[in-house]
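Here the structure comes first, spelled out in structure tokens, and everything after it is commentary.
One chain of protein is taken out of this complex; the other chains stay put.
We just call them A, B and C in the order they show up, numbering each chain from 1.
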Amino acid sequence: MNKPIGQTRWAIAEGYIPSWGNGPEPQFTSHETACMLNTSDQDAHVEITIYFSDKEPVGPYRVTVPPRRTLHLRFNDLTDPEPIPRDTDYGSVFESDVPIVVQHTRLDSRQSENALLSTIAYGSND
Amino acid sequence: MNKPIGQTRWAIAEGYIPSWGNGPEPQFTSHETACMLNTSDQDAHVEITIYFSDKEPVGPYRVTVPPRRTLHLRFNDLTDPEPIPRDTDYGSVFESDVPIVVQHTRLDSRQSENALLSTIAYGSND
Amino acid sequence: MNKPIGQTRWAIAEGYIPSWGNGPEPQFTSHETACMLNTSDQDAHVEITIYFSDKEPVGPYRVTVPPRRTLHLRFNDLTDPEPIPRDTDYGSVFESDVPIVVQHTRLDSRQSENALLSTIAYGSND
Partner (left out) sequence: MNKPIGQTRWAIAEGYIPSWGNGPEPQFTSHETACMLNTSDQDAHVEITIYFSDKEPVGPYRVTVPPRRTLHLRFNDLTDPEPIPRDTDYGSVFESDVPIVVQHTRLDSRQSENALLSTIAYGSND
């Protein structure tokens, strides 16, 4: 691979982690995932900022995606500086020192059958 | 954050609010949401125009997204200049005075299990 | 609105109309929809070409989206030059004489609860 694919800044305007779900844990826990793909030959140091509707942003949360690896990060698992509250609207911005690709997925298992959504995030190099 | 992420014009070609649903209100009311993220340090004044298949557009609906905030707007909640009719095809355009990111989500609860869809909107600075 | 939003060529790589479904017709008929939004002040003359996995493309199918209107076109409803076969993989390209925005949605009602998918199409002005 000649050149890493992607961009260095990504935004996901939609975020919401339901507080409950149905089905075997942890696969069917309601969750939001940010899938990050780093095709470069360097670590991608990613800083994530979480935006809310009614208070100042929280972050940065720091994660590292190793070279030539994908990281499927559950927002549910973020704890430092603080966990993301459930049943709360949020948005997120990802800033990486190398180009990455970010995709957003939610599994909603609040009712007996799960529902899925996914979309590419909004990417920019600005 | 050095520079706000996003674009100033966004379009969502798909819109449809089912008139009925199942499950506890208001979480499981069938709804369409436009998630707007404003990472800038200024208010984003957003004007929304709603397009129909068989009559002239309605709007602008005006909303403000405060600095460093996300707003998850339910189309169901828009009332001024007039509510969006149910069971009707529509599309929407968002024009903001500062760059924002817009994502579209629908929860359809007409059947006993809900279904979800989401996509990044189409963004442009033109 | 100063300038119409969108692009003149769009592609949807994914297409598949299930031959059967459950639930009240026509809302719960399994269907694929291309939502087109024309924010300009002119008719958008759109030519749609359907691509298959094992035979030459069919088209153009011709539709007109009036000025300042959205058209939610069900692929199920296309008949001229010929209907789109069910249970068959296809893709589609949209070419318009004015900029439009295209979004793709599927309602799959083959099982007792419907499933939804949606994504912005791939747009280009080339």
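The definition used in the following text is that a residue touches a chain if its C-beta (ideal position, glycine included) is under 8 Å from a C-beta of that chain, and two chains touch if they have at least 3 such contacts.
All values derive from a computational prediction rather than experimental measurement.
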Residue among C:12, C:35, C:48 or C:78 touching the omitted chain: C:12
Positions on chain A contacted by the hidden chain, ascending: 1, 3, 5-6, 23, 27-28, 33, 35-37, 39, 68-72, 100-103, 105, 112-120, 123
Residues in chain C touching the chain absent from view: 9, 11-16, 49, 51-54, 56-57, 89-91, 93, 104, 106, 108, 110-113, 115-122, 124, 126
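FYI, only the chains that are shown with their structure count from here on.
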Shared interface numbering between chain B and chain A [over half = same, under half = different]: different
Relative orientation of copies chain B and chain C, as a Cα rotation angle in degrees, nearest 5: 90
Centre distance in Å when chain A and chain B are each reduced to the mean of their C-alpha atoms: 21
Where chain A touches two or more other chains at once, by residue number: 113, 115, 119
